[in-house]
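Following: one structure in structure tokens, then a few remarks.
Every protein chain but one is kept in place in this view of the complex.
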């Protein structure tokens, strides 16, 4: 099963002719992603890695009605426009790779997408991968392996580190989602936990949190209150972070007394979630949880 | 069954202390409407016809969580604010009686309500009545009678005229809705036709249209394309209306070649809908349709 | 409320939409002087709210101030579809390479602004919609988001403009959208939007309709509202009635727009011709009814009166009193049919019958009677 992304999912790449867009189009095609079209305004008629380029998402979807997902590699100033264009054109899943989008812009397109029933992953994220099927993102595909553990993370490289450790320990992933490091992600922990709950092929979930905001605390409460049926293992990065300082990600900041790692770790523990002290402990915790 | 409004529906009256609001509160209470609270900012703590008045819809709902519907008697300049307040407070059905709201304001709150899953009836409308159960509007209750015919109308007085004719002919109504005479109604013919389709107690539907826009044409297409299962009888007012002139209702205008009565009547006939030439013919057409 | 071309052009200028130099003139002398100031060739255009002024001879090109004055003399005072020309626009003539269409309407079916664009401008857009719908781009704008760069790109592509014109289209469309939103427009149209020989874009005609309900927040427009009305329309407006004149001879007074239209339709179906639409609204008291009845009693086209009231909030006794009072003050007598139903019906009927006015029970019967009376006059 997996969630969000399948082998069949038809994809359009927005910003396909750019350096990032073309590089990752090649990598995604190599992984098996079904990229049907690309979009760069003014470059309609060209081709990138054999993928036809259109001037607009509407035109791309007219020619390829099977497109239901988009991945956006457009610079921060133009990314919101690309999101709205994709929503208007009827795309159902939008992965926004772009980093550095002003949070007021993100707030608007995230709300608008939600009101229109469109799922956004990101911005400032590595994307989504369903190992062995399709990759809608910039993660190195080889560290992932098909399996039964769902991964939800606010981080990029740390996710690859953890996925790689899992893979080496023989624990594969059903789907792995990097929700992005910005303060307002399009899709949060709870929505994805819900999707994994309904996915019969997912037997356990890894949550990789970090300082900033209270998404981990809310997820912990959701797990406790909903009687979440699958084991959850968590890791929270940023125990050394001082208050008021942005730790790389725009969202990784302890502010107004909210968002430190201890609060999140405590919340997870109180919700019965196994918390790894080091990323390297996750495979072992998962093995134990899956055996039960 | 009926649609939208039942005996149990808990109601708040926004603008209850005004002349219109208090007058119709009394009339609605007399009809049996379950009015639990009223709202007028700054008048919290007062009573109108025994109904407690609050400063805000949030406070009214906190004290009366059974409130799911609102009726708005607030002047045009303040009505949009009242609608947004009701949406934010979690009301599910909002009847906007107010006439003269700028259409750009209406466009915004209608879209916003739709995105939030809230049903708006109106603005500039007589409201909704489920005869024998509840009345959320300004129509004279006695012309209606419990029965099996759904009524959907863009008009006020004309609806009473037709309902009265039906009632005298022994044909009662399941629910009657005046959607209002403005160019952008919160709820249109098609949505209500759909609700009546699913209501087992509704055996036939009367559609009372008028010039302006193409809602009648779209409803006709919907009836034809969906294979609508219940007989529909229609009347279209405004055959004498000249183009470019507003016939009372802000929405009753033939403009840019769209909206004349002939086009609507033709569309209904092509969709197999019985069209009455005079309002007085409706009861007879209904009797025939219901006998089949 | 419809704006005159020059009012729209002034709005265009205010919103950064390029327009040719122009002046407004209301005499041949002013027109000649304006042409002199503008220099070179000018266009003299009648300012009317109805369409079709070109075919009616209301638009002329002049090569000199003298010629502009001569055209002005011929056009001023002209009647175009019943509207007298009081004012002219004198505008710089433009070297036109292509004519485009660009407009924004408030689309009722989607409940949002809809951009209309066509590479075939200068023609009647309704006509084009019928004959070549594929030549019109319709692209909606989400009012909560406003105009986005992708709308501009889409429109520029459809208008077959070169990439370097995109910025100018963006400026024009952004200006038109802001104008549309900030002025509560139902329609804001540039037709034609011309591409000059040098590639630049220029709006050379405007059509703007502002929502009447919004006029309270546009005081400068509210002052001007109703300026094209005749005296009966102005009086109805003053009294707060919805009122529209038609060509028939049966004056119609009802409560409620739908009932009024249905009443007129019934008259038509039964062989009569209504003289007007007059809706007294809900809850009218005697004085308002008196005003409505007096208005039609004084109107030469309404030979007989048909009053059809279904009382809800409106009380029949108040209606009856209003009718009686109007009749008492009227100079001319006219045939009258009254149908009265609903709240306080008995009292109303009593008042009317005491004053010798017969009350009919049913709408169809009343309409039939009115049509009969009208045949006799």
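For reference, chains read A, B and C in written order, and residue numbers begin at 1 within each chain.
Operating definition for what follows: a residue touches a chain if its C-beta (ideal position, glycine included) is under 8 Å from a C-beta of that chain, and two chains touch if they have at least 3 such contacts.
Just so it is clear, the model here is predicted, and its values are computed rather than measured.
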Absent-chain contact - pick from A:6, A:43 or A:111: A:111
Sole contact to the chain not displayed, among A:3, A:16, A:171 or A:252: A:252
Which of A:56, A:153 or A:263 contacts the chain that the document leaves out: A:153
Contacting the left-out chain in the complete assembly, out of A:47, A:62 or A:277: A:277
Footprint left on subunit A by the chain that the document does not show: 76-77, 100-104, 107-108, 110-112, 138-140, 153-161, 164, 181, 183-184, 208, 210-215, 218, 235, 237-242, 245-252, 255-257, 261, 277-280
On subunit B, residues whose C-beta touches the chain left out of the figure: 41-42, 55-56, 58, 78, 81-82, 84-85, 88, 108, 112
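By definition in this document, only the chains that are shown with their structure count from here on.
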Chain whose mean Cα position lies farthest from subunit A: C
Chain nearest the overall C-alpha centroid of the shown protein atoms: B
Subunit A and subunit C: spacing of chain centres that average the CA atoms, whole Å: 54
Whole-Å separation of chain centres (CA-atom averages), subunit B against subunit C: 27
Distance from subunit B to subunit A - Cα centre to Cα centre, in angstrom: 44
For subunit A, residues contacting two or more additional chains: none
For subunit C, residues contacting two or more additional chains: 142, 144
